[in-house]
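And then chain A:
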Amino acid sequence: MHDQELILRLQRGDEWAFQLMVRRFRKKIFSIAFGMTLDAEESQDIMQEVFLQVYRTIGDFRGDASLATWLHRITVNRSLNWKRRWARRFKWLHVSTDSTDGQPAVEPESDLPSPEIRVANAQTRRQIDNALKMLPDQARTVFVLREIEGLSYEEIADAIGIKLGTVRSRLFHARRRLKEILQPLMEKEE
Partner candidate 1 sequence: MRYRFRCLLVLVVLTLSWFVTADALLAQESCRISVDTILAARNDTVVDPQLKRHIGELQSMFNYTSYRLLSSESLNLSVGQSGMVSLPGDRRLKITPQSIHGSRADIALQMMKQKRTVFETQVQLLNQGSLFVGGPTYQNGNLIFKISSAY
Partner candidate 2 sequence: MTHPYADACDEIRLDRYLDGDLDAGEMAQMEAHIAGCLQCRRQLAALTAFSHNLRDRVHDAANSVDFVALEKQVLNKALRQYRSRGGLSRFIASLKYTIPATVTAGLMLFFAYSNYVLKPPPLPSAIINSFTGSMSSVMIFETPETRQTILWYTEETDVESEPNAV
């Protein structure tokens, strides 16, 4: 179903259209939320909140952006709000890559048979999480939308409500920061 028709049906309170929208965008919204929060449970809650907000406010949707852009916008805002909320509660714990007792700091969750691969995966996960957490919110948001969702600069600008130049600038700063964080790894690989 085309976006316009979907929106019209949603505005009429069509339950089936709502179901279709949830099915179409659920993974996308979860992915963005997870990229920003790195918390699967919270990402699920954010996903629900996004859909419920859409259900409540679809009547106000003027169609000045695509449905996807509007969903991106809501998801980013909710994810940032989550971060701010939990930052006050100090939920984010600094997870060290160096474990003093020789055991990995975070239990790996993988169904791969090889323990070495599981450990490697766990380390990679930690590296990614730590590196992302070190990015400022604004840079991280742009980076997540670009690298996870593959949005163009224009789409990112629409989703966050910033200028094209600002998108480029923030993306540049995100990658610069990541390069600094990943520098030791880069030297190790060579």
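The candidate set was assembled so that all candidates are chains of the complex that A comes from, given by their letters.
FYI, contacts are C-beta pairs under 8 Å (C-beta built on N, C-alpha and C of every residue); 3 or more make two chains touch, one makes a residue touch a chain; residues count from 1.
Bear in mind the structure is a predicted one, so any value in this text is a computation, not a measurement.
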Selected partner (touches chain A in the complex), from 1 or 2: 2
Residue numbers on chain A that touch candidate 2, as the complex places them: 13, 15, 18-19, 22-23, 26-27, 30-31, 34-35, 40, 43-44, 47-48, 51-52, 55-56, 109, 124-125, 127-129, 131-132, 146-148, 153, 168, 171-172, 175-176, 178-179, 182, 185-187, 189-190
